[in-house]
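Heads up, one of the protein chains got dropped from this complex, but the rest are sitting where they should.
Labels run A and B following the written order; every chain starts at residue 1.
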Amino acid sequence: MELDLFIRYGPALLSGFGVTILCWLVGSIGGLVLGFLLACLYRFGPKALGWLIYIYVEIIRGTPFMIQLFILYYGGPYVGLVLSPMQAGILSFIIYGSPYFSEIFRSGFNAIPKGQIEAARCVGLSERRILMRIILPQMLVPTTAPLTNFFIILTKETAILSVVTVPELLYETQTMAAETFTFVEPFLVLSLFYWVLVIGTSWVGERVEARVTRHLRRV
Amino acid sequence: MGDNLTDQPIIQVRNMSKYFDEFEALRDVTLDVHRSEVLCLIGPSGSGKSTLLRCLNFLEAYDGGEVLLEGELIGWKSAGASPRKALSGEALRRQRQHIGMVFQQFNLWPHLTALENVAEALIHVKGLGKKQAHEKARAALAKVNLSDKEKNYPANLSGGQQQRVAIARAIAMEPSVMLFDEPTSALDPELVGEVLSVMKEMANEGMTMVVVTHEMGFAAHVADRVAFLDSGRLVTCVPPAEIFGQVPEDPRVRAFLQTYRERNVV
Partner (left out) sequence: MNFSFEVIWHNLPYLLAAARWTLLISLGGMAISLVWGIFLCAGRISRGSVIRSLARLYISFFRGVPLLVQLLMFYYMLPYVGLDLPAIAAAILAVGMCSAAYTAEILRGALQTIPAGQTEAAQALGIPTLSLWRRILVPQAIRIGLPSLVNELILLVKVSSLASVVGIGELTRISQNITGETYRPLEIFIAAAVIYFLINLVISGLGRLAEKRLEVG
C-alpha cells in the first residue's frame, strides 16, 4: 500500500466525504420531516388526500432511486426545473426517503393506546398538542430503531449521487482509482468512511433510544 | 338535598339516545344531576352505563336528545338541526375543561412523570406558567396523598397510585363536574380503598360527581342518588336507601342486587 497516495488524494477524499455527509444529512433529515408530515396527513387528513399519499408512497418506494434521480436531473429541464447536480441529488434524496419514513411513523401510530388520547381530549388539550406531546414521544419508542436502520441504509445510497457527478465520496474514490490505477486502497478507504458513518449513526440512534425509553425502566 | 332541587341542575340529560350502527345502546334517557350531588350509575354489564357517562363529555356522540351542562348543549351546535353538526374542536375543548374524567384503565401518559401528567393541561390548556402550574399540580397531588411520588413515571406506581394521579390530573383543572368510569375495577382489592377514600373526600367537599361503579358499598354510603340502567334504559333513579335499604320493586333491580347479596358484598 502506498501511503503517499493518501497524502496526494487525502484532501479530495475528505472533501468527498464532506459532500457525502452534507447530502446525506440534509437529504435524510428532509425526508424524515416530509415523511412525518405525510404520515400525519394520512392519519388525520381528509380521505382523498390519504389516497394520494398512498399512491405517492407506493410509487416512490417501489421504484429505484437512480431512476428517480435521472428523471429529476435530466427530465427537470423539460418542465423548467434546472437543478445543479447537488441540488438534484439532495432533492431526490428527500423525495426518495420520505415514503419509507412515512411508513415507519405510521407503524408508530399503531402503538399508542386509544385511552391516552381520550384522556388528553378530556382535559382539553388541542389536537396539535396531543400529537406533539402525547403521541410523538411515545411513537419514538418503537420507531427509533427502524429510523436508525433507514438512516444507515441512506448513507450507502448517497453513492448513487455520483452518477450525476455530485463530487461525493464514491465519485472522488473512482477518480483516485482511475488516475492511479489502484483498486484496493481507494475502496478500502471508501469502506472505512462508510463504516465510520454507520457506527456514528448507530451510536446516535442508541442515545436517542435510551432517552425516549427511559420512562419504561422500572426502578 | 331539597335545596339543590330548586337550583338549575348542573347536568340535564333529555331523551338521549345512542346507537352503535344498528345496536341501540341508550334509549330515551332523561336524568338530572344537581350541584354537589354524587350520582352513581349501576347496572349489569352491557347495560349502557359507561356509554351514558361517555356521552356526557361527548367522547361518544349521542344521536338523539340533549345533554346540557349548566344550560349549554354539549357537543352539538344545535339540537334541532338534522343532520346535527358537531361543535368545532376548539369549542368542544372549552366545554370539556369543565368536565373532569377518570377512566377504568387510568390512561396516564407513560412517558411523563406524575407531576408532568397533572401539569400538562394546566400549562397548555389553562395557559399557566410552568412554575405556577407545578405549584398547582403539587397541590392536587397532595390532595390525593401522593406528594412523595411526583417524580415517578407511571410504570413505577401501583395501580391505586396511578388512579390517584389520574384523579389529581382531573381535579387540577377545577372542573364543575367529575365523571368516573369504573375507577376501581382494574385495581387489586387492597388498592380499591385508597381510591374510594379519595373520592369520598371529594364528595364531602361538595364536588359534583357521576360515578359508574360496581362498588355497591360506595353507592350505598356515598351516593345521593343511584341510577339503575338495564338494556340501555334508565329503570330508576332514587336515593340509595330505596334500592339498598328495602327490597326494590323492580324485578330487574332485584335480580341485579341479588347477585351482589349472594356474595355478601352489600
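Simple rule for what comes next: contacts are C-beta pairs under 8 Å (C-beta built on N, C-alpha and C of every residue); 3 or more make two chains touch, one makes a residue touch a chain.
Since we're looking at a predicted model, the values are computed, not measured.
Considering the complete complex, the chain that is not shown touches A. Taking the complete complex into account, A:144 is the one of A:20, A:116, A:144 or A:162 that touches the chain left out. Interface with the hidden chain, as seen from subunit A, comprises residues 58-59, 61-64, 67, 100, 103-104, 106-107, 110-111, 114, 138, 141-146, 148-150, 152-153, 156, 191, 194-195, 198-199, 202, 209, 213, 216, 218.
By our rule, only the chains that are shown with their structure count from here on.
Mean C-alpha positions place subunit A and subunit B at a centre distance of 47 Å. Within the complex, the subunit A residues that touch subunit B are 113, 115-116, 118-127, 129, 133-134, 137-138, 212, 215-219. Against subunit A, in their complex, subunit B makes its touches with residues 57, 59, 89-90, 93-94, 96-97, 99-101, 103, 105, 107-112, 120-121, 124-125, 153-156, 166, 169-170, 173.
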